[in-house]
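Below is one structure, written out as structure tokens, with a few remarks after it.
The complex is shown incomplete by one protein chain, all other protein chains being positioned as in the whole.
Note that the chains are named A and B in the order they appear, and that numbering of residues resets to 1 at the start of each chain.
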Amino acid sequence: MYDIGSFYEAASVEDAIRKLQEWPDAEIISGGSDVLIKIREGKLAGRSLVSIHNIAVLKGVTMEEDGTIVIGPGTSFSHITAHPLVQQHIPMLGYAVDQVGGPQIRNIGTIGGNVCNGVTSADSASSLFAYNAILELTGPEGIRQVPIQEFYTGPGKTVRRHEEVMTAIRIRRRDYEGYTGCYIKYGKRNAMEIATLGCACLVKLSRDKKVVEDMRIAYGVAAPTPVRCPETEKSVSGQAVSKALLLQTGKGVLNEVNPRTSWRASKEFRLQLVEELAKRAMAQAIRNGGGEVDA
Amino acid sequence: MLKIVHMNVNGKAVELAIDDREALLDTLRNHLGLTSVKKGCEVGECGACTVLVDGEAIDSCIYLTMWAEGKHILTVEGLQSPTGELSEIQQAFVDEAAVQCGFCTPGIIMSAVEIIGTGRKYTRDELRKLISGHLCRCTGYENILNALEKVVGY
């Protein structure tokens, strides 16, 4: 039994927005794997909940005419991983969300919740950063599109306003076509983990697989919010595939991250992972694209 | 607040007046007496309370009963045949000595039922991943994997 103030099961997005306006202290609950835990530990005890759990339009993965992939924020991790569009076009994201918690959590946890709770350790976040995802927020004043790079404002903080519901996550064709990627989650265990560090790397190789035409690299837990490493990406793009390029990437990213020391892991240890995972993720991304490189 | 929910639990339609703050775990144990659904952590970390909702394994401790409206719920109590024969996976757990203290057992069996439901065969490493949402302190998972392999292994 949870210490929930009042509970409202919204029938539609509009219904949820209306209720959120009515209840200024309410929290949105989607899958529940995050919000219910916070209620139990007391952080959100007694708060009212507006549930968007059963809103069908928030679930599923589709493709728009221009090739943009649209992920419903209410889609569970396991449904994302299993979806043919994800497997075909954005497999790195499908793999990344398959690293969340364990199978039962992946059956209830939603990608929208993963992003909206604003934590840097979210397994989906670094991949969504690499894919330049655009987040659609719907509120009383209408709809706005927010690039994921502008979504996070601090640990646990995002630009989503109280009455806004995330209604779509979009990845444009130009952000996935021709790219191959690799996400590496580093945890102390191999399952039931929050990431000590997460690294997502996408590469687009030349036709002959010898040159990295474009590279994107993003991290979770390397800073208070998920981050990209634009300087390193620029310095790598257009360079020949080589072991030296991996080493250059590993060193480059160190200047663009800002991990913290906590009892879970020290800054020094996380920096070691930042460098090492950059090399490994990029090497694997290149291999996944048909290139050859020694790690 | 009391609300009415309608679910199908272990093949039977039920209509219950529940508190809308209840977790499915509470409802199944306290209203329906389905005590195979065990409470081990209340935060989705141990897997002891795993049940199937519309065929998918979930931690019933972090699933509000309100969401079960119109859904099919399956617990270990729903696995035996009408005349009491064990299901294949239950029998495999018995035969492979996959049971010790027994507290994690019903939950893992429910994940196994989800796995079997796919109709696929699995490698041992795949099975390790598929049961990684369950903590067991007695078995080292070895005989649990043996039981699973017996039913869905290559």
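Descriptive notes on the structure:
One rule holds for everything that comes next: a contact is a pair of C-beta atoms (placed from the backbone, for glycine too) under 8 Å apart; a residue touches a chain by one contact, two chains touch by 3 or more.
Note that contacts and distances are computed from a predicted model.
Entry comment: the absent subunit's protein name, as recorded by UniProt, is "Xanthine dehydrogenase, molybdenum binding subunit apoprotein", drawn from "Helix-turn-helix transcriptional regulator", "Xanthine dehydrogenase, molybdenum binding subunit apoprotein", "2-oxoglutarate oxidoreductase subunit KorA" or "Lipoprotein". In the complete complex, the hidden chain is touched by one of A:S6, A:Q272 or A:N288, namely A:Q272.
Although one chain is not shown, part of chain A still touches it, namely residues 1-3, 42, 45, 102, 186, 188-194, 263-266, 268-269, 272-273, 276.
Although one chain is hidden here, its contacts on chain B can still be listed: residues 21, 29, 34-43, 45-46, 48, 75-77, 79-80, 86, 90, 93-95, 97-106, 109, 127-129, 131-145.
What we mean here is this: only the chains that are shown with their structure count from here on.
For chain B in complex with chain A, the touching residues are 1, 19-23, 26, 42-45, 47, 50, 56-59, 62-64, 66-67, 69, 111, 114, 129-135.
Taken in their complex, chain A has these residues touching chain B: 1-4, 6-7, 9, 29, 32-33, 36-37, 40, 51, 53-54, 78, 101-105, 107-108, 190-192.
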